[in-house]
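For reference, the structure I am asking about is given below.
Note that this complex is displayed minus one protein chain, with the remaining chains in position.
We just call them A and B in the order they show up, numbering each chain from 1.
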Amino acid sequence: MTMTPDTLIPTKPVAVTVPPRPDHPPIIRAENLSVRYGDHRAFDQVTWTIARGRITALIGPSGCGKTSFLTCLNRLADLVPRCSVAGTLDIDGMDVLSAATDVIALRRRVGMIFQKPNPFPVSIRRNIALPLLDHRLCDRRTVDDHIERTLRAVGLWGEVKDRLNQSAFCLSGGQQQRLCLARALALKPDILLLDEPCSALDPISSGVVEDLIVSLRGRYTVVIVTHNLAQAKRIADDAAFFWLDGGAGRLIEHGPCRSVFENPAHPLTRAYIHGARG
Amino acid sequence: MHDQAISWHAAWPAPRLSARRNPDRFIAITAWLGAIAVTTVFFWIVVDLIRLGGAQLTPAFITNAPTSAGRAGGIGSVLVSTALILGVCLAVSAPLGIATAILLAEFTREGNRYCTAIRRSLDTLAGVPSIVFGLFGYAFFCVYLRMGFSILSGGLTLACMVLPILTRTAEQGLRSVPDEYRYAAAAVGMTRTQTLRQLLLPAAMPGLVAGVVLGVGRALAETAALLYTSGYADRMPSSLADSGRSLSIHIYDLAMNVPGGEPNAYATALVLVGLLIAINATAVWLGERWTHRKLSTA
Partner (left out) sequence: MSRSRTDRWLLVGLRASGAVTGAVVLLVIAFLLIESWPASRHVGLSRWITDPSWYPTSSAADGRFNLVPMLWGTLAAAGIAVALATPLALLSAVFCRFYAPPTIARFYRRMIQLLAGIPSVVYGLWGLTALVPLIQHFRPPGTSLLAGAAVLTLMILPTIALLADAALANVPGDHLRAAAAAGLSRPGTIRGVVFPAARAGIFTGILLGTGRAIGETMAVLMVCGNIVQTPTSLFDPIRTLTANIALEMAYAMGDHRSALFVSGLALMAIVIALVAMADRIGRGYAYA
């Protein structure tokens, strides 16, 4: 029998798993997590833990359910009509999928950045002030300090300090993306979900944002989806590989970044990383 | 990225009614109260219309001529006048509006000065208060063109009034026809006249009809513009040069000038509202057919 990549896919893929190491305690635990849009399965039966304080890269071909996975973590999937999530998902002891979960508190703790920068249609200042005030994280007197501190943290302060009252749409794409990052960081989240944060940016802006992400290591748990394998290799501590199998995405392999990239256990991972299919 | 539909209601949990000093709960309660208030008034109007007008509304009321200044009898002649006024209005506004729509949608590029001027003037016309149309119609059709108080004057005045909505809806209808039709027609060497007659107009028909239907609705609801153009006469019109009152003027006259005319005013109002609802439903149905087509070819 010839070994075409298709025949490599076991009917029930066995995730090649490295057990979490004691020095990297898990913060996100998913068990048999599945997402469907109507009858269409986005991904199926994902069982996985993500370690606290580390940068985890999610890679895989288009349509394998990476974005869908991220939107489970902050319950943004609720917004999609006919989307249903099954399985268990636990973030730091919180049962995310339970109806009783306070989604607003959850979303404060789990920030998200999208592929296309999406600042609010208000001024730069209000972009940061709005979530801060809405979550009552500060009052009107101290909000300006918070704004300055947050904008400094993403290196935007020098560029925008004279035009804080202008519309956020006056900024360049890269600046907008950093503003979105600042908006998320202002809420002091535990986890940041980044969905292809650099793919709409030019190489320079992309580099700036990438450096920012690296600077978050240790203080935040970062889950980043990227199609740029070199970027994943550069910045991630851990990596996970999703693959489209039988119409639904599956988690094929996950583990420390180095082992996934340099010594992949699963032939599909190896094929994907070497650009055989992708 | 495609902009996917969002289910707005699922984005947040239901407001917790127990939480105190919670803005979400406050807005939820206010919004429900406001909606209940509006709904109450709506049903108040509907119930009054049916309660006060329903009893008189018999087949005879529709066909008989009004007697005793409208207190008794029916609305037969009024319906005929209304139909004639609408007929005149449509006979003028539909060809003019649709031709203008074709010009705007098919024969000119965005930013053409001539078309910008037409658009601007239509927008202005759309804002003119109806009583001002009445003044204009009186001065122009009745006096200057010597048509007097007549169905013709009334219909022509209404034609001016409904031109903007008719043109705009028809233009949108034409614009919703996919460009592939035009490319295909050009590719097989059809002239623009043929393309228009054989492809575009049939394809845009729901939009054109929707425009006409909306125009009819607007004209049917109108009173002020007719007061001094079509006049008050409630007898059966014998020609377009006769004065004739529309349903709306009949309601006004019965309510304001005829003591004891209210029951019949309400019955007439019921007929008018019924007609308008039927007309609007038609327009909505046509509009939906067009959006469907637009989606299925997109």
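The working rule: a residue touches a chain if its C-beta (ideal position, glycine included) is under 8 Å from a C-beta of that chain, and two chains touch if they have at least 3 such contacts.
Computed from a predicted structure; not experimentally measured.
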Touch criterion as defined above, residue of A:T47, A:N118 or A:S199 at the omitted chain: A:N118
Residue of B:T67, B:S121 or B:S239 touching the missing chain in the full complex: B:S121
Contacting the left-out chain in the complete assembly, out of B:L57, B:L174 or B:A269: B:A269
Among B:G74, B:G173 or B:G217, residue touching the chain not depicted: B:G217
Sites on chain A contacted by the missing partner chain, in the whole complex: 74, 76, 79, 103-108, 111-112, 114, 116, 118-122, 126, 130-131, 133-135, 169, 180, 183-184, 187
Sites on chain B contacted by the missing partner chain, in the whole complex: 3-6, 8-9, 11-12, 15, 23-24, 26-28, 30-32, 34-35, 37-39, 41-42, 44-45, 48-49, 52, 95-97, 99-100, 102-104, 107, 114-115, 117-118, 121-136, 138-140, 144, 160, 163, 167, 191-193, 196, 217, 220-224, 227-228, 248-249, 251-252, 255-256, 262, 265-266, 269, 272-273, 276-277, 280
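The working rule: only the chains that are shown with their structure count from here on.
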Inter-centroid spacing, chain B versus chain A (mean Cα positions, whole Å): 51
Touching residues (chain side chain A, partner chain B) in the complex: 78-81, 99, 102-104, 115-116
Residue ranges of chain B touching chain A (in the complex, touch as defined): 1, 4-7, 10-13
